[in-house]
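Here the complex is missing a single protein chain, while all its other protein chains stay put.
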Amino acid sequence: MPERLAWLLGLELFPAAVLAAYGLGLRGRPLGRLAAVCAGLLTAVSAVGLDRESFARLSIVLIPFAAFLWFLGTTVTPTTRLEDAGLARAAAACGLELAAFSTTSPIALILVWAATSALLAADHSGEHFRGARRLVVSHLGLSTILLAAGIALAACTGAGALRQTGLALVFAAVLVRKGIFPFHAWIPELFERGRIGAAARFNAPQLGAYVALVLAVPHADSWLLRSVAGLALVTAGYGALLALYQADARRACGYLFVSQSSLVIAGLEIPNRGALAGALILWVSSGIAVAGLSRAVLALEARRGRLSLDVKHGGYERMPLLAISFLVMSLAIANFPGTLGFIGGEMLARGAVDSFPALGFFAVAATALAGLAAIRMYFSLFCGKRDSGARLGLLPAERLGFAAAAVLLIGLGLAPRRLAGVLNRASSGVLEIQRTVAVR
Amino acid sequence: MNLLLLRSAILVAMAAPAVLLLLLAVPSLWSRPWSEEQAGWLTRAAFLAALGGLAVAGICFAAGPRQRILLRLGDWFSREGGFAFDLLIDGWSLAFAALAVGICGVVSSFSFRYLHREEGFHRYFVLLVSFVFGLELVALAGSVEALFAGWEILGLSSALLVAFFHDRPAPVDNALRVLTFYRIGDACMLTAAVLLHHWAGSDSLSLLFSGGVGRLAFLGSGRILLIAVLILAAAAAKSALLPFSTWLARAMEGPTPSSAVYYGALSVHAGCFLLLRAEVLLRSSAAACVLTAGVGLATAAYAAVVGRAQSDAKSRLCFASLTQVGIIVVEIALGWEVLAFIHMTGNICLRLLQFLSAPNILHDLRQLENDRGARLQASEEPAGPFARAIYLFALERGFLDGLIELWVERPLTRLVAGMDSLDRRLYRLPLALLGGGDEDA
Partner (left out) sequence: MGRIAERDLVWALRDELVARADEPIAFGLTRLALRSRIARHGVREASGTSLAWLLRETDTVGAAEPLWQACLEAARRAPRLFGAGRARSFRRHRDVLLADTGTDIDSWVNPALVRLLGGFLDQGLARWSMPGASRGLYACFMDLYSHRWARFCGRWAEGLAAMINEERRLGLGPEDSLRRSLDALGVGTDAAYPFLEATALVLRGWGGMVRQLEERPDWAPARSRPAALLDYLAVRLILERAALLYALRSKADPARGLADLAARLGRRAQPERAPSLEEHAWRLFQAAQACGLTAEQVASLSPGELAAFAAELAVFDGLARRRVLHAAYERRLRAGFCDALNGRRPRHSASNPSVQAIFCLDEREESFRRHLEETAPEIETFGAAGFFGVAMYFQGVTDARPRPLCPVSVRPDHYVGEVKADPASAVVRWRRARRRQAGRFGMFLHRFDGTFLGGYVITALLGPLSIVPLVLRVVFPSLSRRWLRALPLPGAPATRLLLDCQPVAPPVGRRFGYAKEEMAAIVGGLLRGIGVADRLARLVVVAGHGSTSLNNPHESAHDCGACGGGRGGPNARAFAQMANDPAVRDLLAREGLAIPPDTWFVGAMRNTCDNSVTFFDLDLLPASLEPEFNRVAAIFARARRKEAHERCRRFESFPLRGGYGAALAHVEARSQDLAQPRPEYGHASNAFCVVGRRSRTRGLFLDRRAFLMSYDPESDGDLSILEGTLASVVPVVAGISLEYYFSRVDPTGYGCGTKLPHNVASLLGVMNGTQSDLRAGLPWQMVEIHEPVRLFTVVECAPERLERVLGRLPAVRGLLDRRWLFVAALEPESGTLYLREASGYRAWVNEAAVPSVEGDSAAWYAGKRQHLPIAEIIAAPVPA
């Protein structure tokens, strides 16, 4: 019973706390009311989808994680880049994700999958974003169709080859949405041409990983798991290398997303408790870190215009808090000791090398490159020039959001015992299901 | 009782820099930093506490049976995960930790006056204290995680101190280059640690660092050689052995005390200390020994030749230090542990003193001329048939930068450029699948 209570509390208290901070951070925003409506929607939907005991422990972690991402997004986004309709869409998307994370029924997940895709497309309405909208519609449309077909096939045909193809289709859908090779190219393109805030909001919670973990991983054959893990690994290294090479800050953020989320997917495919727990931790740490980086790039872009990484911008003295928070998030991506990423990286590398040695080395190399790319962004965006531009410091709301992200990544990194324990039990739960399915 | 005293002393020694790090970092994060005097007293107190702790531990260790003690400090991540955070106490670890804390105490007292009224005063001390904490972790590490954590903290703090003057582009570019080499070294070390855990079952370093040669025999010579090469690569990246020697001259962009303590003294010798600890590994594989000795000798020869043509004070000193580091690595490969440690201590202290008084070189050479009563004889030109080629080789620091640019950077950037242009066309794939027509989105 304690899990259910804790998890219900998580559903209720956390969004309420977020709304309070929302009011403090965004004084003068007219949408307090709409946010309250979303909180109501959120409670109702999650009450409906509540079952499958084993994933409850996972939800206890993922729900506050998604809520925090929404809080971070809305506090640090400048008003010049997020008008009222955007706020409504963000609140609705968060409500849907919270609902998805608290349910395991396939139908609910397909609905949320399609709805969040539609919201992302709605974000890119208007002539200016026509290219980005076509991109989103084509990719996410394809992924939704694949998902629906996969679930239908897997659900109705019991065991056997047909079920495996169904699961393969589900994996394909996840690959497209999460941007795994060969479908990875649209995410950096979306970051470059679309709204960086909306793209970060869509990618950070990594709903695709949850759907894969809930629907496909326990039931899939090992060859399918290995092939998906292999593809994800290639993308992890590929994405990190290209993030290091990019000249445009937005495309670099896109590739960092691709690299980190594919590392999480690769971790989920390993039938080893430590590796799976490490992947779950990485899920949380890379989600916060890369979303934070993208939001920081957005905040800087609102002040300085388009950012090129070949140029040194300076400005550390003007915004020391943003610079240090950016550095902490880069270190989390680099799995630096003292941050949450280190825990996840160690557990993933340790667990992976037993069952899938290639993953161990590739994961290490990918994190090393991704860390370098992130720190290169830090040096380019905050150092290298005596900043003589206008004095544009951080607003109180931005200060609150970025400090919270940095404190969370360091705090959990230094005292990971509770989080690691919860996710360990969650991963053992998933493996149990996998064993029972295999027996059957 | 002896063990309890030793354990608490070591805890104090480890906790002092960690607490100081939090005390210095958090207020300045919220832009209400301590005044310079307060920061000074806090740092002196922390260094004295750490030195006191290590002294007490040394006395307890000497009084006791003087063999390796493994202190289990409980589990870092989760009980089941098996990530024990424990420390290994023996003669070498205590000596190196004491040396590290002492040298950093001297440099911090130098830095209080040297960085007085400097804009990055607090940032400098946060990084210096995290460097001390990282060094203590490396010196006293018992488990692979602690060693790897200390190793990475070391690397990051030295890269960020190279970029201390971050209002100029040159230090920032050089810091990124230094960090790249360190990350390569860290990746090698993490892989070695993971492999060791995978094959040997336990992540405790006592396996690696203690016991006779036979302990690792069950792994098989091929695996030992692989781990030894990875550990050597990690040590080479940190100690700027060949082929990683190119970053050492670039790392002189930071303030003089930080260049002194990192690249004149401790950071450059951390690699040697790692090899010293991994003695068992080298002993149990002849190939690894020969390779290590070879790398050490080549680095010493390279640095001796290049050092002769360097015309500025800090380059001259860092290549002189690198020559001795190469010789120390050869001593370690040949198994003369005690001599290597004495030689390391000597090189650390001498180079630190020379680096800290590097700006005084005009004063010193004039004093030297007056003492000798005659003008310094002109440095001679290299003679022999290949004089020109050798001098060009030395002037261009062995062409390492150019060669790395030609053989590594150029193919890599061309490959990645190809990937990037592929990506810019690949995103149209689903459009084609859905028959959406291919117009320029």
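Should a chain be cited, it is by its letter among A and B, assigned in written order, with residues numbered from 1 in that chain.
Just so we're on the same page, a contact is a pair of C-beta atoms (placed from the backbone, for glycine too) under 8 Å apart; a residue touches a chain by one contact, two chains touch by 3 or more.
Quantities reported herein were computed from a predicted structural model and do not represent experimental measurements.
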item	value
Selected from B:Gly335, B:Pro359 or B:Gly418 as touching the chain missing from the view	B:Pro359
Which of B:Leu22, B:Ala45, B:Leu376 or B:Leu415 contacts the chain that the document leaves out	B:Leu376
Residues of subunit A in contact with the chain not shown	78-80, 301-305, 310, 386, 389-392, 395
Interface with the undisplayed chain - residues on subunit B	105-107, 109-118, 164-165, 168, 170-171, 174, 249-250, 252-257, 259, 300-301, 304, 307-316, 319-320, 323-324, 327, 339, 342-343, 345-354, 356-365, 367-376, 378-382, 387-389, 391-397, 399, 401-403, 405-406, 410
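Assume only the chains that are shown with their structure count from here on.
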item	value
Residues of subunit B that touch subunit A when the two form their complex	29-31, 75-81, 83, 119, 145, 148-149, 152-153, 156, 163, 166-169, 172-173, 175-176, 179-180, 183-184, 186-187, 190-191, 194-195, 197-198, 413, 416-417, 419-420, 423-424, 426-427, 429-431, 433-434, 436, 440-441
Contact set on subunit A toward subunit B in their complex	130-132, 134-135, 138-139, 141-142, 176, 182-186, 188-189, 193, 238, 241-242, 244-246, 273-274, 277, 312, 314, 316-317, 320-321, 324, 331, 334, 336-338, 342-343, 346-347, 349-350, 353-354, 357, 360-361, 364-365, 368, 371-372, 375-376, 379, 382-387, 403, 416-417, 420-421, 424
